[in-house]
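Input: one structure, supplied below.
A single protein chain has been omitted; all remaining protein chains appear in their positions.
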Amino acid sequence: MSVRVQAEPFDPGAELAGFARGRRDVGAQVSFAGIVRDDTGDLKHMEIEHYPGMTEKAIAAIEAEAVARWSLKDSLVIHRHGRLAPGETIMMVATAAAHRGDAFAAAEFLMDYLKSRAPFWKKEVTGSGAGWVAARDEDEDALGRW
Amino acid sequence: MSVRVQAEPFDPGAELAGFARGRRDVGAQVSFAGIVRDDTGDLKHMEIEHYPGMTEKAIAAIEAEAVARWSLKDSLVIHRHGRLAPGETIMMVATAAAHRGDAFAAAEFLMDYLKSRAPFWKKEVTGSGAGWVAARDEDEDALGRW
Amino acid sequence: MIEVLYFAWVRERIGLPKERVETAAVTVADLVEELKAREPRYAAAFADTAALRVALDQELGSFDAPLAGVREVAFFPPMTGG
Partner (left out) sequence: MIEVLYFAWVRERIGLPKERVETAAVTVADLVEELKAREPRYAAAFADTAALRVALDQELGSFDAPLAGVREVAFFPPMTGG
């Protein structure tokens, strides 16, 4: 189980290559990567603010909950803060389990909770100004399924 | 959309690094990797047989169905056949979408169908003999949710 | 003339991966009966068709499907990919 909150870019492929390696009890690995989209072509960059101290604690608590609910052999959460350009990876989660059901469910759970319960706030800076990304009702609703 | 069926090993991290790159409409990437487990410590290797010709067609049909059901920007399926040692990656799927819901659902759908509808058969060779892996009822049942 | 393929333990029980079969069978089930009548190894492989799957020209099919126009039939156990 590990958590990293960092300003520096990271390479999800390389992280995944080093994740849960050398274990003989892992049959399934699921990863998610969140990437800065630019649907309109107008996004200059994204700024991600976070709450140092609380962020790591909140993520660790979410991860502990996932481990308690599913048969996980390992898990990883990396989340960036600061300025990110379109196409850059914002964050990733990875889960390792014996079977795919646990690995998928835990990864989706981690994502749903990271979206709405980890103290990050996204601001989009476009050619015409800057604005905070509003939380989506469906993200809050997604928590209801767990 | 791409499908590869091959005997050669591949590196899921490197594949993921090259997947759906340079797109500005992708906000979510999900990957799954299936790995040869060895719970008992007795597995020498796994042998995966497949049905050349049908395999690629079956996977392409499953992928087309996923694209028809979810808003996918890209998808990737790689599946090995032949002899694999414990710890080796058997197969991977990756999906790219604007939002995580589509990427997760499509990846799980692909996995459920690849398990039970793509012509692969696994044989485990252990110290005490060899045996074909039996299909699990729950894998067949998993198709019912889609 | 139909190309008949066998995979996994069906292949092992019958002892060959494929063969050309001269048949007048109307359905897959008819073909299975013809094969079972040949030799014990076929009878053993096809003893429980509920445990088998069939593909017709590389598409999954059923045992009551007609063989008219079909060039390739494959028999195998439930798939275990992924």
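Side notes on the structure shown:
The chains carry the letters A, B and C, assigned in the order they are written, with residues numbered from 1 in each.
In the analysis below, contacts are C-beta pairs under 8 Å (C-beta built on N, C-alpha and C of every residue); 3 or more make two chains touch, one makes a residue touch a chain.
Computed from a predicted model, the values in this text were never measured in an experiment.
Taking every chain of the complex into account, the omitted one touches A. Only one of A:Leu16, A:Ala96 or A:Leu114 touches the absent chain when the whole complex is considered: A:Leu114. Panel shows subunit A; residues 34, 49-51, 53-54, 57-58, 79, 90-91, 111, 114-123, 132-135, 140 of it touch the chain omitted from the view.
Throughout what follows, only the chains that are shown with their structure count from here on.
Compared with subunit C, the chain whose C-alpha mean position is the greatest distance off is A.
Distance between subunit A and subunit B, defined via averaged C-alpha coordinates, is recorded as 23 Å. We define each chain's centre as the mean of its Cα atoms; on that basis subunit A and subunit C are separated by 48 Å.
If each chain is reduced to the centroid of its CA atoms, subunit B and subunit C end up 26 Å from each other.
Within subunit C, the positions touching two or more other chains are listed as 82.
Residues of subunit A found to touch two or more other chains are 100.
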